[in-house]
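Just one protein chain is left out here, and the rest sit where they should.
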Amino acid sequence: MRPVKVGIIGAGRIGRLHAENLVRRVPGVEVVAIADVVEEAAQRCAKKLGIPRAYGDPTPIFEDSEINAVLICSSTDTHACFIEQAARSGKHIFCEKPIALDLEEIDRALDAVKKAGVFLQVGFNRRFDPSFSAARDAVAAGKIGRAHLLKITSRDPAPPPIEYIKVSGGIFLDMTIHDFDMARFLMGEEVVEVYAAGAVLVDPKIGEAGDIDTAVVTLRFESGAMGVIDNSRRAVYGYDQRVEVFGERGMVRVENPKPHQVMVLNADGDHGPPLLHFFVERYTDSYVRELSAFFEAIQKGEEPPVTGRDGKIAVVMGYAAKRSLEEGRPVRLSEIAPSL
Amino acid sequence: MRPVKVGIIGAGRIGRLHAENLVRRVPGVEVVAIADVVEEAAQRCAKKLGIPRAYGDPTPIFEDSEINAVLICSSTDTHACFIEQAARSGKHIFCEKPIALDLEEIDRALDAVKKAGVFLQVGFNRRFDPSFSAARDAVAAGKIGRAHLLKITSRDPAPPPIEYIKVSGGIFLDMTIHDFDMARFLMGEEVVEVYAAGAVLVDPKIGEAGDIDTAVVTLRFESGAMGVIDNSRRAVYGYDQRVEVFGERGMVRVENPKPHQVMVLNADGDHGPPLLHFFVERYTDSYVRELSAFFEAIQKGEEPPVTGRDGKIAVVMGYAAKRSLEEGRPVRLSEIAPSL
Amino acid sequence: MRPVKVGIIGAGRIGRLHAENLVRRVPGVEVVAIADVVEEAAQRCAKKLGIPRAYGDPTPIFEDSEINAVLICSSTDTHACFIEQAARSGKHIFCEKPIALDLEEIDRALDAVKKAGVFLQVGFNRRFDPSFSAARDAVAAGKIGRAHLLKITSRDPAPPPIEYIKVSGGIFLDMTIHDFDMARFLMGEEVVEVYAAGAVLVDPKIGEAGDIDTAVVTLRFESGAMGVIDNSRRAVYGYDQRVEVFGERGMVRVENPKPHQVMVLNADGDHGPPLLHFFVERYTDSYVRELSAFFEAIQKGEEPPVTGRDGKIAVVMGYAAKRSLEEGRPVRLSEIAPSL
Partner (left out) sequence: MRPVKVGIIGAGRIGRLHAENLVRRVPGVEVVAIADVVEEAAQRCAKKLGIPRAYGDPTPIFEDSEINAVLICSSTDTHACFIEQAARSGKHIFCEKPIALDLEEIDRALDAVKKAGVFLQVGFNRRFDPSFSAARDAVAAGKIGRAHLLKITSRDPAPPPIEYIKVSGGIFLDMTIHDFDMARFLMGEEVVEVYAAGAVLVDPKIGEAGDIDTAVVTLRFESGAMGVIDNSRRAVYGYDQRVEVFGERGMVRVENPKPHQVMVLNADGDHGPPLLHFFVERYTDSYVRELSAFFEAIQKGEEPPVTGRDGKIAVVMGYAAKRSLEEGRPVRLSEIAPSL
């Protein structure tokens, strides 16, 4: 099969991570160009990885008829616009989450994708984590019967800079959004209502910036099943990412992996290492696997596994949680977006 | 020191369990009488354990001036009345939870205790579980710094009979009540607000009886910390009792003990045994330890470790959860009981 | 069924432990007398547990026709002699390990038992540990197919006093003897050869007393399967008692139980408690279960589960290990005892 030719938009941390994975670990793909507003960043990355062309602007990528697909890894505020441009240029699209913070923008972008008949995958990489995808498989295979209760623990090792928090859209749209998607993925059904409780316990500056740093979000699924997500911006023992799905015939549980398997036992007890530091270490495999899945799907002409609708619903859930927190009451998703 | 002479009221499952523990495992105590409305039950138990006297009515126990303390293990509706009688007779009281389902009755009972100057301990045995008490010690010792998030998973192996559910006061007053007490115990602070979500997923008959079988309860503590309890009436893999307290400097975590330490590894993977079946197996030690603590306290003339106020607050939390579920909004404890 | 009347010989640590278990935890048994060379020790124990008679000499126990069974918990050098006396008195016998350190004495004792037609159980309590007995059940049920490799780790928390070591018969007859019995129990077959390597690493005084404190013993079973036992007299992290049986279709593994299930996670990693301290804490249940099994067997008129032959073979293995260590070569059990 002829390799898919790819252009990458954005040479920041996640763009470079995807670029390296595409070049080194995803067969059947050829990265032919990379663009970044900081042209030098694009050039440095291109040089390091042997990517032929580097630009300070994505236009030549959209105009390059040889390019079949683009990866949008630029800042959030540019996602929707680049999706529309890419769609109009007839290119398949892999876009980092969130599609946009504005629901109308999302709708316009998804419309453009639909009209153009191209494929779009949103970067909810955690679905491709070997443990979480095996957990989903177990649930889908009926190993626990009908699901009753979902639990997700998702705690970062340290909060981002306050400047970032100010433009992030808030914890629910920046951090919990991954857990919202994970909830739908693991349960295989839609959430209808959320109730969010939150607090500022990690750093008062986060509160001053109008956000919270600790949250407990209760979910209600359409089947009547329930879920709960707990978040913290700072777990000193490392990146804490656990899930469990409990049902009529049992429970599927995913604990944190360890950086190594060494235990030291002494007169004080037994001692193991802290958890993996953060998402780059914890979700290494998932980044490779999400891109492999994307390119496999478009090579086969099939819908990729995380759709634009998935991307939109997670944002809707974020807004529902936000409103719930503000108003101190459960909020139905239909209050945010009448139809999904 | 002279042994404390004890009368036991109630020779049902929990009364017999306490009786046997007192006779065989708690030194410095002499059980001199046991009473049960089914007099034969009292006699059988007395005979088996060598308890000198057995009655079909507790009156002779209250009247026996030799008896220093009573254990109230009769049905819930009799607790408050027997507490008052015991208090008036000048006897120290160990009473099974809940004190009563009616808050005014509770207040009357606690008043009687106060007026009589006797001691009262409520049977929240889980505080005395070696793991949970070690977890509380770690939190109190500052091992995790300021607490941010509490999580309690509490799932029974199977629902009680529907007839029992009908008179139980509902899941929050019957089952979650233990978790409400555990929440206050582990955190060492008061809950100010609860939000309860619930569903009927285990058995529709439970719904027909006006109750739920699956619940997620969000707690807000006075410090701003949050908590979440999840309950199910049926975990097929056994009695699931876990807690975690997460804070600024770490996390304390209690996992389920196993009935034995055998693992079988074969071509399908590794396999361990189901969890301990239910509370009698899981909390064996805690029952002995709560009685030891009670008698140690009264021997020293000190307030026992679980007070009447503790017993009352757990009931108030149960009513707050009930109202929250009915009205679909967070409920402050002060709405139920203006002062605690 | 009428209760079995029991006399206990020896009111030292293990005698008192058995006495308390019999009185409090083993139904259908009545302890009517206890004897100890230190008569006061017997009296103290009798008083504490409500045992009617206490003696400074076991003769009245042997002469008491009402007594059906004796527990021999006195010092090792008296075991064989008391077995013979008890057998001649027609009493069933539970005897602590080892039967004797002299093989001829053992044979004489076993002959007396045989002639008298009474039952004898030897105190290899670990067979009755819930984990080890479940492991044996799994092996016997064919869960791992034919067994290939047995591993036993058995490490004490601290060495006994040097004075004790001098009269103990050496590590193989004092400490490894339990592991030798465990090896035969778990595999369900006989050992034909042992190779023992040893060293003095814990305390040079142990070496000066003519013993070793660290050992690795290789076993060869009659089926060709192999085993290895490792011992140390001092594991600072607690009493380390693990086994694994590896076979053609898998492995059965027993890890150490923990005193509680609390983990603390902080910036240094995760931390659990040290292991249970020593045999009294680790094997609590096994002591109750071995006595229950003994009395159940004799009530039914059946051979108890750990025979005199089992007691003898473990001693033979101890001598084979001793000779192997001295001569630096594998030693067949048949070199020590031509027929077993």
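The letters A, B and C name the chains in turn, as written, and every chain counts its residues from 1.
Note that a contact is a pair of C-beta atoms (placed from the backbone, for glycine too) under 8 Å apart; a residue touches a chain by one contact, two chains touch by 3 or more.
Quick caveat, the model's predicted, so the values are computed rather than measured.
Asks: Out of B:48, B:115 or B:271, which is the one that touches the chain we can't see?
Replies: B:271
Asks: In the full complex, which of C:251, C:298, C:313 or C:336 touches the chain missing from this view?
Replies: C:251
Asks: Of C:44, C:108 or C:148, which sits in contact with the chain we cannot see?
Replies: Only one listed residue reaches the unshown chain, and that is C:148.
Asks: Any idea which of C:230, C:270, C:290 or C:310 touches the chain not displayed?
Replies: C:230
Asks: Mind pulling the subunit A residues that touch the left-out chain?
Replies: Against the left-out chain, subunit A lists 24-25, 130-131, 134-135, 138, 143-144, 249-257, 259-267, 273.
Asks: May I ask you to list the residues on subunit C that touch the chain which is not drawn?
Replies: With respect to the unshown chain, the touching residues of subunit C are 146, 148-149, 151, 153, 155, 195, 197-202, 214-216, 218, 220, 224-228, 230, 232, 234-237, 240, 246, 248-251, 328-330.
Asks: So that we can see where the missing chain sits, which residues of subunit B does it touch?
Replies: With respect to the unshown chain, the touching residues of subunit B are 236-237, 265-275.
What we mean here is this: only the chains that are shown with their structure count from here on.
Asks: Taking each chain's centre as the mean of its C-alpha atoms, which one lies nearest the mean of all protein C-alpha atoms here?
Replies: B
Asks: Examine where the copies subunit A and subunit B touch and state whether the two sides share over half of their residue numbers (same) or under half (different).
Replies: Since more than half of the residue numbers are used by both chains, the interface counts as same.
Asks: With chain centres defined as C-alpha means, what is the inter-centre distance between subunit B and subunit C in Å?
Replies: That pair's centroid distance is 40 Å.
Asks: Once you find the CA centre of subunit A and the CA centre of subunit C, what distance in Å lies between them?
Replies: Once rounded, the distance between the two centres reads 58 Å.
Asks: Using the touch definition from the top, which residues of subunit B touch two or more other chains?
Replies: 249-251
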